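Apart from one protein chain that is not included, each protein chain of the complex appears where it belongs.
Each chain carries a letter (A and B) given by its place in the written order, and its residues are counted from 1.
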Amino acid sequence: MVKIMKSANYFGWHPGPFPQINWAPYHKILTNRTVTVCLMILGVMVMLSFLAPLITPYDPNAIDLKSSLQSPSVDHPLGTDHLGRDVLSRLLYGAKTSFLISLSVVVFALSLGIILGGAAGYFGGLADEILSRVIDIFLSFPGIIFALALIGALGSSVLNLIIALGLVHWASYARLMRGQVLSVKNNDYVSSARVIGASDRRILIKHILPNALAPVIVLATLDMGHVILSAAALSFLGLGIPPSVPEWGSMLNAGKEFMRTAPYLTIFPGLALTITVVLFSLLGDGFREILDPESEVMGLGAA
Amino acid sequence: MALLEVSHLDVGFNTQLGSVQAVNDVSFQIKKGETLGLIGESGSGKSVIGMSLLRLLPMNACVKGEAFFEGKDLLTMKEKDLQKIRGERISFIPQNPTASLNPLLKNGLQVSEVFERKGHSKENSWKSALKVMERLMIRDPGLSAKKYPHQLSGGMRQRLVAGIALSLQPELVIADEPTKGLDSLTRGKTIEFFKHLEGDEDRAMLLITHDLDLAYEICDRLAVLYAGEIVEMGPAGELMDLPSHPYTRGLIKSLPKNGLIPLEGRSPSLLELPGGCYFGERCCHHKKECSCKHPQLKNSGAWQTRCHLN
Partner (left out) sequence: MFHYLLKRLAFMGLTILAVSGLTFFLMNIIPGGTAELILKHTVLELEEIPTSEQIAEISSQYNLHDPLYIQFGRWLADALHGDLGSSYILKKPVTYLLLLRLPATIYLALASMTIAIALGVPLGVICAVKENKFTDYLLRIVTLVGVSMPGFWLALLLILLFSVTLKLVPVAGYGGIKYLILPAIALSMHTMAVTLRMVRTGMLEVMNQPYIAFATSKGLPPRYIIIKHALKNALLPTLTVLGLSLGYMLGGAVVIETIFAWPGVGSLLVDAITARDIPLVQGCVLTIVGIFVTINLFVDLIYTYVDPRIRYG
């Protein structure tokens, strides 16, 4: 009896220990200098934006028409806008808006991508055929146009902005997720799990998901900068975020009317936006360099 | 006077793993019309020597030493002067013809550009290119010239690359592993082609190969490389019949016609070369002296050996 058990084991009937995710490349991320520095700066920015109510001396929405369009001074380090609101305060609150919106977009797109891509890869057959075509279609036209039309249809609000941008971004995650699931699915431990009679759901949750997820989540993190840019572009066009909510894109939109008298209204929000996206770009280059050393990237500190 | 005189050539590469010493203190001469064979296993540094002479190595290579060609040092001369020597006086037949032909340029252009550079008109260059291709036994040169490299057979690409290198009648040809990766039929044809070349009295050749039979048939003298240094050098016939270095003996024994007896062990890592004789660990005549003292190259007439045993 013992002998039979052993031979069964030998031929791979036993599912074996649950395979661990290979964390080595992700561990390396934290030891890369560029990546660490970027993460630290971004961390500080996020902290500042969430602590904004404690730091800023002004309410970002306090209208004070007497002190409108003031140049930067000791009282208002970055000046005031046409309604007399403090630009620095609005900038800090705006960072929170940008971060939260982008995070929501990524989480929404990621959930959609993981579910649909995972389903396509796992079930295969007709489901895969249909979902893959849908993914292809979503990847083959300019997403911003679709986002615009969507917001036009649904009306402009923060929620609609998140839905629109999420629907634009999910397809690339879905495609990656599908590929990941396909490659993991064909691994020995999944087939052996099936042989011992594990249910589809159990296999999907316990065996495939943990292994397929890591790269998809990394890709999503890299996309943050891109998402921040598209969100800012839409609110710059006046679609998405109501003008009262402090946000960098809409601040630029409001500021451009006063370019002659108050150019700082145009400069500072754009600068904040650019710095944030530069940090995310550098972070992305660092990640890519670590995860795919073959690819030549242009991270500045890395070379 | 020798046509090419290489002395104390060192080549290192700076890599992420550290500095790799690929070639160590290599010296040799080639006379006019002579064919010298550089033989050794892959990784012995023989190809690096050939590429370093025309300064074709990547940027991370660090080349030291001298290589005098007609009294001028190839390794230190100005890029512009070297450019005049390349192709016209010294040419290079690369080891991988498929990767060495530009996939996006027509075969004919890759030949004719050599003539164009010399100031020939486009039309004449194309005609000369067709002549070169005809001499290479390429069927229907007019048609092949208008095709792209991937449309030729492996043997044709091999001959095309050789033909390009020889098109300006250089005095010295560096041939890097011309039979590497070829099937036996193509290899036979290539050997024939090189024999035919060798018949050209004025032309000297540096033949870099792991193919001992080819080397034996074509070369006047042979130099055996191991871990980046010459371990034995002498006249081809004698060296093959009466090798004195244990490594050369091992190489010859490993030939199919001699019973295919493989050499035990592996070459040392170029990142960390051992203190004594580099071949020491694999040598069946290993002595105490071999692991502590690095042997020097000893001369005896036309023959040189690097071994404590002789």
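Convention: contacts are C-beta pairs under 8 Å (C-beta built on N, C-alpha and C of every residue); 3 or more make two chains touch, one makes a residue touch a chain.
Just so you know, these numbers come straight off a predicted model, no measurement behind them.
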Omitted-chain contact residue, chosen from A:107, A:137 or A:159: A:137
Options B:3, B:30, B:48 or B:114, residue touching the unrepresented chain: B:114
Hidden partner chain, touching residue among B:88, B:134, B:217 or B:281: B:88
Positions on chain B contacted by the hidden chain, ascending: 51, 54, 56, 58-59, 79, 83-88, 91-92, 94, 96, 99-105, 113-114, 117, 148, 150-151, 161, 164-165, 168
Hidden partner interface residues of chain A, rising order: 133, 136-137, 140-142, 144-146, 148-154, 225, 229, 232-233, 236-239, 252, 256, 259-260, 263, 266-267, 270, 273-274, 277-278, 280-282, 296-298, 300, 303
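Everything that follows uses one rule, which is that only the chains that are shown with their structure count from here on.
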Distance from chain B to chain A - Cα centre to Cα centre, in angstrom: 54
